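Of the protein chains in this complex, one is absent; all others appear in place.
This part shows chain A:
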Amino acid sequence: MSFKEVFDQYHWDDIKSSIYNKTAEDVERALRHSDRDIEDFKALISPAAAPYLEQMAQISHELTLQRFGNTMQLYAPLYLSNECQNICTYCGFSLDNKIRRKTLNDIEIAREVKAVKDMGFQHILLVTGEANQTVGVDYIERAIKQIRPHFANVSMEVQPLDQEDYERLIQQGLHSVLVYQETYHKADYKIHHPKGKKSNFYYRLETPDRLGKAGIHKMGLGALIGLEDWRVDSFFVALHLDYLERKYWKTKYSLSFPRLRPFSGGLEPKVEMVDRELVQLICTYRLFNQEVELSLSTRETNQFRNHAIKLGITTMSAGSKTNPGGYAVEPQSLEQFEISDERSPEVIKTILEQNGYEPVWKDWDLALESAI
């Protein structure tokens, strides 16, 4: 059974009302359970759980410590291109956004690689838009080949690909792939992705299945917060995670919870999520799943990130540039979204240490990949 079949058994409105109908009793019950299931998830994500936030935070902190210890993984994104043939209403790279387009060539990639390495990073996340003519699988494959020897771990966040393409890239040493559904609301998905390959909801929905079959080491899931009701979207993320963990059991999983950020051409979030609610979401994911990595980007404020360290987060980016060439080649080119925490990796490292956390720069090794 693929996730499409699982997904089609659920109805958005039913899930929504079942979440909003949860009571304090349901929340207390969910807090008491040791193995929490998807119903418990609904209770903890519901408005009824708001008064229990500190208790959730404490359990989340404890569970995270038990599984991950006092560590925080650090990585940096590397934007290879801002070319994109899709229209996404919330993204600065959208086709209808008249910005100057740039795709890094080999020499420029080398300069960016050096700049990122000089900051101390060993884990890198390659990012592109979706432009199959110029930044298709061949381009990505070449880039991975060039970049792989310089980093302990290479992840990627690009358009969904076919299984064979993933297999090809894994052969080159690709370690993990992040692919967010953006929203699990079918009708709204169409509104936000009116044109381009990305408008195919189900092709995107089944991407993790293709990744699992291709044998990826790790994959990242998530929903973009702000497009639709975040509680319902997060429920589907949890459902997706549960399904994938059982089916592709050799793969590791991570979750992200990006909140819509201002960008050039801006869309106002339909649904606003306040900080308190983001804390609730982070803790709920942790209470639901003790093993999953929870990743927080520089979209969030300094203040929030400082405190998130103890809430259940295990992975952070730092010093990020979200424009191609942003580190060394062309610092002024247009970014995908504005980052909020602009502090250097050095500063983040100090803050982690002050909080009793060990910053982890390297948590993988090329030698561990037998496929290469």
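One rule holds for everything that comes next: a contact is a pair of C-beta atoms (placed from the backbone, for glycine too) under 8 Å apart; a residue touches a chain by one contact, two chains touch by 3 or more; residues count from 1.
Basically, contacts and distances are computed from a predicted model.
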Among "Thiazole synthase", "Protein-glutamate O-methyltransferase CheR", "DNA-binding protein" or "Protein translocase subunit SecD", the UniProt name of the subunit that does not appear here = "Thiazole synthase"
Of the residues listed, A:16, A:218, A:310 or A:362, which one is in contact with the missing chain?
-> A:310
Thinking of the whole complex, not just what is shown, which of A:24, A:53 or A:351 touches the missing chain?
-> A:53
Options A:108, A:275 or A:363, residue touching the unrepresented chain = A:275
Chain A residues touching the omitted chain (full complex) | 29, 31-35, 53-55, 57-59, 61, 245-247, 249-250, 275-276, 279, 303-304, 307, 310-311
